[in-house]
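With one protein chain held back, the other chains of the complex are shown just where they sit.
Right, chain A next:
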Amino acid sequence: MLGIVNVWYSVNGERLGTYMGHTGAVWCVDADWDTKHVLTGSADNSCRLWDCETGKQLALLKTNSAVRTCGFDFGGNIIMFSTDKQMGYQCFVSFFDLRDPSQIDNNEPYMKIPCNDSKITSAVWGPLGECIIAGHEGGELNQYSAKSGEVLVNVKEHSRQINDIQLSRDMTMFVTASKDNTAKLFDSTTLEHQKTFRTERPVNSAALSPNYDHVVLGGGQEAMDVTTTSTRIGKFEARFFHLAFEEEFGRVKGHFGPINSVAFHPDGKSYSSGGEDGYVRIHYFDPQYFEFEFEA
């Protein structure tokens, strides 16, 4: 299954279709707002554009190193992806305007931002597609202009690698997940730090509920860090925190390897998690979840 991107029904886990072509691990997937296109980046040193409905490959962009992150801007016209610092190649963020086919045809991005100090480990588009927000290996957060490529804002609130960045539904804020055992909430425009959610394990992914002040964190002890990884010691649980109080109010067990990715259903009534154990789990919330309130 290496290198294949799948689409599933969330109701029963039935597979709807695949995007076949990549020859290495796929690190990142994004779809544009009207789900016409899908963008994927892979360790096979390529970034590919697909027709969402038919699964046909529309474009193949070759790179020098693995593609770590990719994404469509708000309007779905500009794509960006970042490549790893690897095999003597630097870390770059490349920008292509899909409205200009020559850029794709010639594999000529209209802008390429080099990133020398600390490689990009996660990145998303900012609101309105004016900038991208990138998290780095050393824990820094940078906001790069999508027009000039200059650094608009730089903050360092994490002490270790930022594994994931996810925006809120309205894109006004985002949550970061870091190897330093915390997840943090930031304002998308100012990059001002708002909240911190602490755990005892590296956090690999964090997602914001679309309709509640809740955040879900997934992570766990890296397998290479412990000699005997019992699920108990690994703490491979999805953990729910209240956004304003920073207090944990629930945990969901089930994975027997670190959780690599979490996401809320757009309706906020279920969430899914993907783990190193090879499973994607979809959980529907019970009624108590919706009734639960902190005393305040």
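We take it that a contact is a pair of C-beta atoms (placed from the backbone, for glycine too) under 8 Å apart; a residue touches a chain by one contact, two chains touch by 3 or more; residues count from 1.
In the analysis below, contacts and distances are computed from a predicted model.
Colleague: For the chain not present in this complex, what protein name does its UniProt entry give, out of "Trafficking protein particle complex subunit 2-like protein", "Dynein light chain roadblock", "Eukaryotic translation initiation factor 3 subunit B" or "Protein AUXIN SIGNALING F-BOX 3"?
Modeller: From the listed options "Trafficking protein particle complex subunit 2-like protein", "Dynein light chain roadblock", "Eukaryotic translation initiation factor 3 subunit B" or "Protein AUXIN SIGNALING F-BOX 3", the omitted chain resolves to "Eukaryotic translation initiation factor 3 subunit B".
Colleague: One chain is left out of this view; which of A:G24, A:G55, A:G75 or A:G138 touches it in the full complex?
Modeller: Considering all chains, including the one not shown, the answer is A:G75.
Colleague: Sort through A:I79, A:M173, A:L191 or A:V262 and give me the one touching the missing partner chain.
Modeller: Considering all chains, including the one not shown, the answer is A:M173.
Colleague: Tell me which residue among A:S46, A:N142, A:N204 or A:Q221 touches the hidden chain in the full complex.
Modeller: Among A:S46, A:N142, A:N204 or A:Q221, only A:Q221 touches the chain that is not shown.
Colleague: May I ask you to list the residues on chain A that touch the chain which is not drawn?
Modeller: 9, 11-12, 14, 33-34, 74-76, 127-129, 170-173, 187, 189, 194-195, 200, 210, 213, 221, 225-226, 232-233, 240, 243-246, 248-254, 266-267, 283-286, 288-289, 292, 294-296
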